[in-house]
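Following: one structure in structure tokens, then a few remarks.
Missing here is one protein chain; the remaining ones are kept as they sit in the complex.
Residue numbering begins at 1 within each chain, and the chains themselves are lettered A and B in the order written.
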Amino acid sequence: MADPMPMTDSPITTVAPGWAIAALGILGALAVTAAMLDGALAARAGGGPGGKMGGPVRPFGEAARLMRQRRRTTVEADRLLWRIGGAGLLVVAALMVTVVPLGEWTIFDLDVGVMWFNAMDVMVWALVWLTGWGANSAHSLVGGYRFLAHGLGYELPLMFALVAPAIAAETLNVGAVAAAQEGLWFAVWMPVAFLVYLLGVAAFSVWGPFAPAIGTDVSGGARAELSGVDRLVFEAGRYALLAAGAAFAVPMFLGGGAGPLLPGWAWVLVKTVALLAVLVWLRRRLPAFRPDKFMEVGWMLLLPAVLLQDLVVAVIAVWRS
Amino acid sequence: MGLSDAIARSASRHAHALVVEVPGSWRTRMAAERNVAARGWRLAISPADADVLVVCGEPGPGLAEAIEGIWHQMPGPRVRVYVHAGDEVGARLDEAHTGLLDTDRHRRDAQQRPTASELLAEQAGSRAESHGGHGDTDHGSAGGHEGMDHEGHEGHEGHEGHEGHEGMDHGSHEGMDHGSHEGMDHGAHEGMDHGAHEGMDHGGHEGMDHGDMEMSPGGIPLAEGGEDRDGLEMDVLQVRLGPVLPHWPAGLVLRCSLQGDVIVEAQAELVDGRVRQDDEVVGPARGIDNIASLLALAGWDDAAAEARRIRDTALEPGDGAAGSELERLRRRVRRSRTLRWSLRGVRRLSEEDAHARGLPADAVGDTYERLMGMLDRAVAGVAATAAGDTGTRTDDASRTLSTDHLPHLVMGLDLATARLVLASLDIHELLAGQAEHEVSHG
Partner (left out) sequence: MYAGVVVMASAVGVLVLGLYALHRLTAVAPDSLTVLPFESGWAPEQHALSRYHVRWYLATLLFLAFDVEMLFMYPWAVVVAQVGVTAVVEMFLFLAALFVAVLWAWREGALRWV
């Protein structure tokens, strides 16, 4: 290790960098699982004669469709920024999972892993906005700015929710945070932070109630002009972000690989898939949070709630030590 | 080629269709939407997302022009079908499916179709032509729209010089174009009526266009500043909503001046003048359709899909199931606190407002109350139809709105909210107002 900084004692072993490819594979598998589940739920809701066909295989058909479809460029589009925005979501999701330990293994044992995750999720602001801006289309532009408006509402609560486990664990190292939950998961005694975190995951994945940026009411918003592989990487990026967000919640709130019988890595995957299912299902249940209304909720309800949560956690942490 | 075929088959099974309703042909559109869902396809909300363009009814010249614009924006593989009656939807969409599978044709189409700069040059030509006073009859109503274009846009003047030869080009290929349309309407899908001849016609003008309009990169002017409500100088964007826009009243064109996403000014008109009611008014299906649109715009896809399914049931003769399903939907919607929170207080109308705008008394209240009213009316309507009562027809006839009143209902709202409000008014028929005539001639 050429790192000059003293490492926190981490119960985690850093595996050879080549394993990053396996981690990317797992992220991909999780994203496909989420898409299949969404397809199945959509088919069930669609119902009717023949409406059930498709279902879980829907994402594969959609991928085939988009791989066959031609790409489009709008007149005088800001092409470079537009493509960076569309493809960037997938990259950000992949960089997020580098700090998530799979049981006892990790590929990036960063002392400030929590901040790393935070930095990645903030990049989504730029990426979604660029996707909306680059297209030089009115609907896209409105969609891109709607995402920023949502961001102003969800980002601060999300940040303060991420701080709560760090206070209790006295570290920003993700593996150490997971190890600090022996006996009692953080999700149990900091439920507000956990719930706000999950909302934040839905939000940076432009998912479910946080989808107005790509909503029907603005004709698809930020993705209105995307077609072919450009659209495919954008959609894949959203599912990957959802999966990465669910995976990160496991060491932060759900005790990491802790659990009976199964090995640690298996527990991490089981917990991730369970959370992912909840997030996917959320979309079926909730209409959109309109950005103009949500801003007030974010600032006047979620923010004070997580700040109080942080206070409670800090007081307990001081009292324990 | 095995892989390519497999991709084509899988892709065509999961096609996305953009359904366009010609004003009055709402039953045909509902049949098309139902068929799209039944074959596991999806409804597209923009041309970028669409493989199949389904035109329901026979479009007038103005709508046909807009449909042409949409057709040029579809990425390809693309197929266009015209459906004239609900009972031929299945056959037309079967043809569309077959058409999607023909990879070779789509490859040829991709090479031959015109690009945006050619289309812009062509449009500039038609604009110059209508200025010169010899616009052909086909574009008569389009000329009406263009008349308004010129208020405050110097950019267009540059085109006048092209009038002579642009006009000729335009005439010659427009003729061919429309000829081939008419011929192929019933042939269900034509891949490439816009052949290579357009490219040849316009290839030579592009250089000149760019030269003339330094402030117009790509042939489109830049947005101009306007006084903002906060005293900042921000740009005003002119955006037209409709006629090809899902979950939008058929045939309506709303010209909006946007500052950010807020509509600061609006003018409403009907795309081809008066709306013909081709389809007979029966039962509560139209009301339920409007509920589905409102739920879709509110971002609740599941509830919208359920509403569409109930609408289809209600259209069938001798429905028994629609009543209980509708009751369930009403409970579901009523239970959603998020929906209530999101629609509460949105464009509250007083009794005087409703009266002044010629809206029925049930438009009083906010968007949430109007949605609840729509659900209540639908439940009552289904019950009445089941009991053999046709009294709901008179109620349907009163659900009209003049385009004169529309701008006042949406001004000051943002783009998305305006669409929510419009959907919540449960309009069944739009009437051309007085203002429209003044605008299009002035």
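Going forward, a residue touches a chain if its C-beta (ideal position, glycine included) is under 8 Å from a C-beta of that chain, and two chains touch if they have at least 3 such contacts.
It should be emphasised that the depicted structure is a prediction, and the values quoted were computed from it without experimental measurement.
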| item | value |
| --- | --- |
| Options A:123, A:277 or A:314, residue touching the unrepresented chain | A:314 |
| Subunit B residues that touch the omitted chain in the full complex | 3-4, 7, 46-48, 65-70, 72-73, 75-77, 103, 106-107, 109-111, 113, 115-117, 119-120, 123, 149, 153, 217-218, 220-225, 228, 230, 232-235, 237-245, 248, 253, 259-262, 412-414, 417 |
| Where the missing chain touches subunit A, by residue | 1-3, 14-15, 17-21, 23-24, 67-76, 78, 87, 90-91, 94-95, 97-98, 106-110, 112, 114-115, 133, 135-141, 145, 148-149, 152, 155-156, 159-160, 163, 166-167, 170-172, 219, 224-225, 228-229, 232-233, 292, 295-296, 299-300, 303-304, 307, 311, 314-315, 317-318, 320-321 |
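Convention: only the chains that are shown with their structure count from here on.
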| item | value |
| --- | --- |
| Interface residues, subunit A side, partner subunit B - complex | 42, 45-51, 53-54, 58, 60-62, 64-65, 67-72, 74-76, 138-139, 142, 145-146, 209, 211-212, 215-220, 224-228, 231, 283-290, 292-293 |
| Residues of subunit B touching subunit A in the complex | 6-8, 10-11, 13-16, 34, 37-40, 45-46, 48-49, 51, 73, 75-77, 110, 116-117, 120, 217-220, 237, 239, 245-247, 258, 260-261, 295-303, 305-306, 309, 312, 336, 338-339, 341-342, 414-417, 419-420 |
